[in-house]
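In what follows, a single structure is set out as structure tokens and then discussed.
All protein chains but one are shown in place.
Per-chain residue numbering starts at 1, and chain names A and B are given in the order in which the chains are listed.
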Amino acid sequence: MKFKVLLHVNEPERWAVAISNIINFLNDVSEESAEVVVVANGSAVKGYVREGETPGEVQGTVCAVGVSAGSADMEELSKRGVLFLACRNALHTQRIAAESLPDFVTVVPAGITEIVRRQADGFAYIKP
Amino acid sequence: MKFKVLLHVNEPERWAVAISNIINFLNDVSEESAEVVVVANGSAVKGYVREGETPGEVQGTVCAVGVSAGSADMEELSKRGVLFLACRNALHTQRIAAESLPDFVTVVPAGITEIVRRQADGFAYIKP
Partner (left out) sequence: MKFKVLLHVNEPERWAVAISNIINFLNDVSEESAEVVVVANGSAVKGYVREGETPGEVQGTVCAVGVSAGSADMEELSKRGVLFLACRNALHTQRIAAESLPDFVTVVPAGITEIVRRQADGFAYIKP
């Protein structure tokens, strides 16, 4: 049986902790026995925007916050099977076009619903 | 089967996020298929105090923090079936009289116990 875990990130400054948690977890239990899902909502979705890229409709400041430094780590983790989800409501509020997100990010209608469904399906919840 | 979810709010500044999460959730799954409970403890119980009202024993500053702006939204959500709970220990610590709370708020002996019981009863946990 696999370890199933969902990490909920809703503030950009928590990405570093979340990424570190996932790396420690996969190193501990091995990626074959783990199913890891990250749900980003709120302003945390800014962490998915690639550095140097203009996120869709938005000009300017979003890319400058320095939270997307995690992107390389995220891409690496996605190759190890980690699923990265972005809340569509949050993207709208943050004025980030879904098209501007990296390929490894999947947009879901509502992050909260995803969190509720996954817990009902046996995923542990962690707020990094 | 209903989606059961508990939101835990323990800091006043997280109310806006919590309210927004609930609205997105109900709009996504419809209130008929959702059972939503909010447990407020710690200083977050200040968010239940109506603006302009003096909370029980306390004079002055509590109402000025601007967190109770959510009250109208809370009342609206309570009409859509959302249950708002306040921890009695927290009310005591914050010197807020239970009588000063809006009618839609229910006081429970200990917020933490409520959170533990609900999760044992199948509620998903979300920390906004």
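By our rule, contacts are C-beta pairs under 8 Å (C-beta built on N, C-alpha and C of every residue); 3 or more make two chains touch, one makes a residue touch a chain.
Quick caveat: nothing in here was measured; it's all calculated off a predicted structure.
Engineer: Just checking the interface: what residues of subunit A touch the absent partner chain?
Structural biologist: Residues in contact with the chain left out: 3-5, 17, 20-22, 24-25, 27-29, 122, 124-128.
Engineer: Which residues does subunit B use to touch the chain missing from this display?
Structural biologist: 8, 10, 41-42, 87, 89, 109-113, 115-117, 119-120, 125, 127
As a convention for this text, only the chains that are shown with their structure count from here on.
Engineer: Just how far, in Å, is the C-alpha centre of subunit B from the one of subunit A?
Structural biologist: Roughly 27 Å, centre to centre.
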